[in-house]
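The complex is shown incomplete by one protein chain, all other protein chains being positioned as in the whole.
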Amino acid sequence: MLIELRDVTKMYKRDTLEVSVLDRVTMSVDEGQFLALMGPSGSGKSTLLNLLAGIDQPTSGSIRIAGAEIAGLSERQLAGWRAQHVGFIFQLYNLIPVLTAFENVELPLLLTSLSKKQRRDHVMTALDIVGLHDRSGHYPRQLSGGQEQRVAIARAIVTDPTLLLADEPTGDLDAKSGQDILTLLQRLNTEFRKTIIMVTHDPHAAERATRVLHLEKGTFVAA
Amino acid sequence: MGLIAGYNLRSMLVRKGTAAMTSLGIAMVVAVFVMTLSIAQGFRATLVASGSPDNVIVMRKGATSENVSAIAKPQLALIESFPQVLSDSSRRPLVSPELVVIISLPRIGDGQPANVPLRAVGPRAFDVRENLSIVEGRRFEPGTREINVGRLAVGRFAGLGIGSEVKFGSAVWTVVGVFEADDASFESEVWGDIDLMLPAFQRNEYQSLTAKLTDASAFESLAAAIDADPRLQLTVRRERDYYAEQSQTMTTIIRVFGTFVTLILSVGAMFGAMNTMYAAVAYRTREVGTLRALGFSRSRIVVAFLVESVALSLLGGIIGCVLALPVHGLSTGTTNMASFSEVAFKFRITPALMVAGLVFSALMGAAGGLLPALRAARIPVARALREI
Partner (left out) sequence: MKFLALIFKSARRSKRRTALTALSVAIAVFLFASLRAVLDGFNAGAAGSSSTRIITIRSTSLIFAMPSSHANAIRGVDGVRDLSWANWFGGIYKDPQNFFAQFAVDAESYLRLYPEILLTPDEKQAFLDDRTGCVVGDGLARTYGFKVGDRIVLQVGIPIYGTQDFTFTVRGIYRAGGTAVDNQSMMFHWKYADERAIEKGQIGWFVEEIDNPDRSAAIALAIDEKFTNTPYETKTNTEQQFMASFASMFGNLNLLLGSIAFAVVVTTLFVAANTMAMSVRERTTEIAVMRTLGFPSQTIFFFIAGEGMLISLLGGVLGAGLAVLLVNGERLGITGGFVPAFGVSPRNALTGLAISAGIGLVAGLVPATLASRLKIVDALRRVA
């Protein structure tokens, strides 16, 4: 088991009201799985993803990833953990506009002690995998939506992370580009054995995954 | 138009922090502007107040100021005899022979030796200059080594309080009275009997004569009469004109300096305003697009943003004026280069100056907001609606 969640709860405070977004969620994910998390808006699926990514902390419960307990780590420790273990893919790509595709993909590597040449090799490899080798010098504004997302995926895999997390990766793309992205994700899963957890509300996208879980009002429900 | 302007002003409140900082930047510039120019105003006011409309000052022909003038004693009687000169109730002509020298006294503030003007005057000096009044003690007794001191001088130079003994001209003089003169330059002076002071300073000629005319209009006939008389190599000026001229150079220097500094500073603040407005425009791109789609014209958009920028700056201008106000009435002094003597005066903020400050702030706002406003108008409607 790569990922193990036990009794994870997340509460938010809105003025004096306490809202429970995740209610004692328990789940486990094996290495090499391509998991789709589905549910209506407000179901807590994005929150769950954020917890797995280590960019949010649960109110209570345990989250073990690759043998390490990440619930309760300090912000600094989480940052370091994220750099090593997580590749995050956003719905809106979130590339840095003043950096080229190459430089965007290189960003996570700046946190490592790799030399310039080593970084370059990793980046070009990642760009090859997503098929954007010859666009490495382009700025995000010079790329189409689909191409931007592919750069984002390259950025997510360049550090060879333990798991890939994607939050509605095709939500902002047209049908064709969306298909391409999903195909890429599948390939990363089958060919490169990457563990992927994808949040989506699109059943067609979920079909590409090897396992689907449904979330509703903070708990797992049957399909 | 009112709709957009109102809407813009309200959205200004939403970005309070940014708006506040821009306003404050402008406020500082206006404060500096008002404060430095109030120095010039105060200096000039003090000197101009020294001139009475129906007084004249008589000097040697060709002298540019009383300090370099010389008038032989017998000429006093000649001037006194002119019909244009007013006499008091006892039929004595109101003419005061005068001589100004500088004595060195420590300044109270920094202890440095200051050039204090000492004006040796005739017995009727107080009557010739009617806006002078004794506020403490009494007038000096002619024929004695008593002296009077102007109120601002007492506060600025050491050892001039009532009862003090001041040593100069190889003698000791006693302060018996303090006078005030509506902040005129006389208030920085020490006055004493000219008949005693001339020999004390090894001088035997007056420098100038100040006379009161029967009427301000009598000036021309007096000037003509003096010109016509070959015994008198003298020139006569209206006292007002004389002092206005004396203040010219210094006032100009201070004004130029103040304007120069604030102009440069204003450019910096203007860049700040520009930045803020550009950001405001970028932030509200979608809103502007919507308004355009609804039919609001480009010029309305420009005006709305300009209004916002000017309003922001005017607010800063008001704050700046308020910041500068405490300075009004503060006593300070500088050396009037024309007479080489120190003049005490007060910072003087006039309503006109504050209005100038506000206009200045509005101009900064308009200049800073122009380019961003034009950019807002050029936002293409379609793109704006797509903008996230």
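Labels for the chains are A and B, by order of writing; each one numbers its residues from 1.
Everything below uses one rule, namely that a residue touches a chain if its C-beta (ideal position, glycine included) is under 8 Å from a C-beta of that chain, and two chains touch if they have at least 3 such contacts.
What you see is a predicted model; the values in this text were computed from it and never measured.
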**Options B:Gly25, B:Gly122 or B:Gly289, residue touching the unrepresented chain** = B:Gly25
**Fill in**
The listed residue (B:Ser96, B:Asn115 or B:Asn148) that touches the chain absent from the view is B:Asn115
**Message:** One chain is left out of this view; which of B:Ala49, B:Ile79 or B:Ile103 touches it in the full complex?
**Reply:** B:Ile103
**Asked** Who touches the missing chain here, B:Phe168, B:Phe219 or B:Phe360?
**Response** B:Phe168
**Message:** Using the document's contact rule, name the residues of chain B that touch the chain not shown here.
**Reply:** 17-18, 21-22, 24-25, 28-29, 31-32, 36, 60, 64, 68-70, 101-104, 107, 109-110, 112-116, 168-170, 201-202, 261, 264-265, 267-269, 271-272, 274-276, 278-279, 282, 332-335, 337, 340, 342, 388
**Fill in**
Omitted-chain footprint on chain A covers residues 50, 53, 55-56, 75-76, 79-84, 86, 88, 90-92, 94, 96-99, 103, 107-108, 110-111, 116, 155
